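Presented below is the structure to which this report refers.
All protein chains but one are shown at their positions in the complex.
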Amino acid sequence: MLRLEKLVKTYKTGDQALKAVEIDVPEGQVLALIGPSGAGKSTLIRCINRLVEPTSGKVYLGDTELTGLSSGALRRERRRMGMIFQEYALVERLSVMENVLSGRLGYVGFWRSFLRRYPQADVDEAFRLLDRVGLAHMADKRADELSGGQRQRVGICRALIQNPALLLVDEPTASLDPKTSRQIMRLICELCKERGLAAIINIHDVALAQMFVQRVIGLRFGAVVYDGPPDGLSPDKLTEIYGEEDWEATIEAVEDEDDAEVAAQ
Amino acid sequence: MSDIAFDISSRVGKPWKKPPFVKRAWLRWTLILGFIAYLIAAYMTIEVNWSRVYEGLERGKQFILAFTAPDFTSRSGDIYEGMVESIVMTVAASVVGIAISIPIALGAARNVAPLPVYLICRGIIAVSRALQEIIVAILLVAIFGFGPLAGFLTLSFATIGFLSKLLAEDIESMDKVQAEAIKASGARWTQWINYGVQPQVMPRLIGLSIYRIDINFRESAILGLVGAGGIGATLNTAFDRYEYDTAAAILLIIIVIVMALEYVSGIVRARVQ
Partner (left out) sequence: MPVQERGGQKVWQRRSGRESLWHWVMWLIGVAIFAYCWQQISEATTWFFVYDAPRIANDIWTRATPPRWEYITQLGKPIWDTLNIATLGTIIALILAVPVAFLAARNTTPSALIIRPIALLIIVSTRSINSLIWALLLIAIIGPGVFAGVIAIAIRSIGFCAKLLYEAIEEIDETQVEAITATGASRWQVMAYGIVPQILPAFAGIAVFRWDINIRESTVLGLVGAGGIGLQLSSSLNVLAWPQVSLILLVILAAVVISEWVSAKVRGAII
């Protein structure tokens, strides 16, 4: 479904953020991208939809190669990749509904979007999505009136209304408290399952990643150093990804939390 | 996960509209219609002599062309004298204006000055700000006669209103703790101002002063129109005689000096902050 071939990104400063990354994501797979800050997780995700231009290498979405596309064709392909951001990146002075509908911008013409005359089907879909994440009653609130968790749910709706085949998720929980973080991760994974979406989720919280995804990729200094199931992340592997640290406590703690959650439910 | 029960089936299929900025419909329409009515009325009452404007286009073209070949030489004597006079007025008025502004700013800050002093100083600021430079210049020319003295006094007076107000606001919003620490050491009022207040407002004073020098120079270019000295008189003559190339030369000099002043003020402000 998504295939990265020898993807390289070198910034103007000379920093090599990605060193010939090769990843193959099959249809409907949710994978987590972990690694220390500065490992190139964010750059990798942005190179896929070309918010950051890769220096060399190829990105295949289905059968289409993205790095060589003209700007018009790139815009059409971007519609198939929904993106969810770390700081929500909602347009704060627009209403919740406008933020969700902005996900349809790739499909409607300029004047239609400027006058907010979206097709009825889009409006209905927007309300269904907002209802699905429990925010339909907030549709006409301004985005900056919402709490962090609510904003991220609006961000999810904006990505989903694009009707994407792939979700690019950049640190969805970095600015949220632990409980909301879990809710948001669970919501993203549920929605991916419901709609059969593939997703790449950047996340720095290893425990949270292990809890929800089928596959984990570890990135260190722009190179893939781990690719496998979440329970294959031994302390040795984590040391390879993050450097020396006492990992037993982290893994232990995660299991404890999990048990507590099971007990509570 | 739903926070509040919401009947989605009743909502689907209905059109959605962006909620309007002004919620009350009658108020919204009154504002829109009132504004349109005003625009129409304003447009109707402006008498435009279109044939005169059309004739003017040719002169406008000449003027724009004059910028490509400005004439600095044929009236270089007048331009030089006018420019020197403008700069002299700017420098002298800025020095005097800033020097007077400082005590008035202290007087106009409620946390430094007692109430009667405060009211007097605020009154001076209000009068200075309400009267525009050109009107003050007209009155001062009537009183002191033609020449740069009237322009110098005008600019000094305007500087006081501008600088004292902004500086007083800065003094009022300064850090109380620092100032109190100096007071606690048993300092006299003048020492307190020198050690507790001055260091805190100094960067702002320098920044504002340089900004005001910039404004004073721009204003000095028009004071000549009413006989208060400076380059304005030369410029006015050039326009009257349709000497666009000379006018273009003067305008270019003004623009370059203003740009240079802005550049310098940018550097100085970055330094002191």
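Chains: A and B, in written order; residue numbering restarts at 1 for each.
Throughout what follows, a residue touches a chain if its C-beta (ideal position, glycine included) is under 8 Å from a C-beta of that chain, and two chains touch if they have at least 3 such contacts.
Nothing here was measured: the structure is a model prediction, and the numbers come from that model.
J.: With the missing chain put back, one of B:138, B:179 or B:197 would touch it. Which one?
T.: The missing chain is touched by B:138.
J.: From the list B:25, B:42, B:115 or B:177, which touches the chain that is not on show?
T.: B:42
J.: If I consider the whole complex, including the chain that's not displayed, which of A:54, A:103 or A:149 touches that chain?
T.: Of the listed residues, the one touching the omitted chain is A:103.
J.: Could you tell which one of A:9, A:41, A:78 or A:182 touches the chain left off the display?
T.: In the full complex, the listed residue that touches the missing chain is A:78.
J.: In the complete complex, which positions of chain A touch the hidden chain?
T.: Touching the chain left out of view, chain A contributes residues 49, 51, 75-79, 81-83, 85, 87, 89-94, 98, 102-107, 110, 113-114, 155, 158, 162, 168.
J.: Contact with the hidden chain only, please: which chain B residues?
T.: Residues of chain B in contact with the hidden chain: 38, 42-43, 45-49, 52-53, 56, 59-60, 63, 84-85, 88-89, 91-92, 95, 130-132, 134-135, 138-139, 142-145, 147-149, 152, 218-219, 221-222, 225-226, 229, 232, 235-236, 239-240, 242, 247, 251, 254-255, 258-259, 262.
The rule we apply is simple: only the chains that are shown with their structure count from here on.
J.: Tell me, which parts of chain B touch chain A in their complex?
T.: 1-4, 6, 8, 11-13, 15-19
J.: Inside the complex, what are the residues of chain A that reach chain B?
T.: Checking each residue of chain A against chain B gives 95, 97-98, 116, 118, 120, 123-124, 126-128, 131, 133-137, 139-140, 183, 187.
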